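Here the complex is missing one protein chain, while the rest keep their positions.
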Amino acid sequence: MTSEELEILGESELSLLETLDHVLNLGLVVAGEITISVANIELIFVGLNLLVGSTETVYKILGKRLDNLDQSERSTDISSD
Amino acid sequence: MNLYAYCLCQEMDWSTLETVTGVAGARPFVMPYDGIVAVVSKVDGSPIAVTRENVLSHERVISHVFAQTTPLPFRFGALLRPAEIDLYVASNRQALLAMLARVRGAVEMSVKIIHEAGSGGDAAHGRGEPAQAGEGIGRGAMFLAVKQRELAEGKMIEGRAREIANWLAEHLVGVVNDSFVRVRPTAGLAVKVAHLVERRGLDEYREQLKRAREERPELLFLTSGPWPPYSFCDLTT
Partner (left out) sequence: MGEAVLTVNMEHSRGSQLPVEAEIETAHSKEFLEELRHVTEVLPERINIDAESVEQGLAKLVLTVIEFIRRLLEKQAISRVESGNLTPEQVEALGLALMKLEAKLQELKTQFGLAEEDLNLNLGPLGRLI
């Protein structure tokens, strides 16, 4: 992973997060609507995974952040997608 | 039958939606309501997973509508039965029409500002740390002293954030139709602002924003847009 590639990755995550910041909490809300599911880490993880194409590399990049997560949560994420 | 609701807009040429794929790969279509149109697609009943793919599909459909007319986007994940949409549009008709008129010809631009120096400042570095309990100060009194300091810090940070928001607003008088400000009184992100800007006025808006940034280099800026007006969809105002 070159630093340039890392930079592009970071920008994509930024773009995704900025989009999320708009669509997730704002907009028209209808009372009683059925809404969303799924754990938050999967979103970022899936995004990065698609970009990088390799789970190991993603883990290397996320590194410190994932260390804070539950071991069990980690293994669930690997098996999905 | 469940529908995924993307947005409400005034009448539009929906043939442009024919080539777009929405959430869960479904084709979006419209439900007309006399002056208001709902853009939806069919889905099965389970809650929508927050995945990159779904979020981008949501945005993609709305973007296509946005290319023609400014819609009021639904919050991501809105699953409704047709009757629920009927009811929603009928019971909020006046407010929706007013909102559509308000955003017509305009877009949302987003500005986020981090004020690093404002992350608690001196107070956060534990200056004036109260004496340990036992040195003439009881646990109860200590507890209150800590709370007191936290309160004061919070007020200071909030004050700084408001000051930034006001300063920015002054710079953008005349180029902004409306704004929605969120001030976050914690270290880091001080201010999040959404501006309602006319499409015609975008160049001038960007120009004014650039000048503002240059004026205060100690502030970190993130700007994005144009967005459909997510921040201007509060029917209660």
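So that you can tell them apart, the chains are marked A and B in the order they are listed, and the count of residues begins at 1 in each.
We take it that a residue touches a chain if its C-beta (ideal position, glycine included) is under 8 Å from a C-beta of that chain, and two chains touch if they have at least 3 such contacts.
Note that the structure is predicted; figures quoted are calculated from it, not measured.
Participant: Consider the whole complex, including the chain that is not shown, and state which of B:58, B:112, B:160 or B:195 touches that chain.
Facilitator: Missing-chain contact among the listed residues: B:112.
Participant: Among B:2, B:63 or B:92, choose the residue that contacts the chain missing from this document, as touch is defined above.
Facilitator: B:63
Participant: Mind pulling the subunit B residues that touch the left-out chain?
Facilitator: Residues of subunit B in touch with the missing chain: 10-16, 32-34, 47, 50, 60, 63-64, 66-70, 77, 104-105, 112, 114, 116, 138-144, 147-148, 151, 188-189, 199, 220-227, 236-237.
Participant: Hey, which subunit A residues sit against the chain that's not shown?
Facilitator: 7, 10-11, 13-15, 17-21, 24-25, 34-41, 43-44
The definition used in the following text is that only the chains that are shown with their structure count from here on.
Participant: Just curious, how far off is subunit B from subunit A if you go by their C-alpha centres, in Å?
Facilitator: Between these chains, centre-to-centre, one finds 20 Å.
Participant: For subunit A, which residues are in contact with subunit B within the complex?
Facilitator: 16, 18-20, 22-30, 32-38, 40, 42-43, 46-47, 50
Participant: Which part of subunit B faces subunit A closely enough to touch in the complex?
Facilitator: Listed in rising order, the residues are 2, 5, 7-8, 45-53, 55-56, 58-59, 72-80, 84-85, 88, 110, 222, 224, 227, 230-231, 233, 235.
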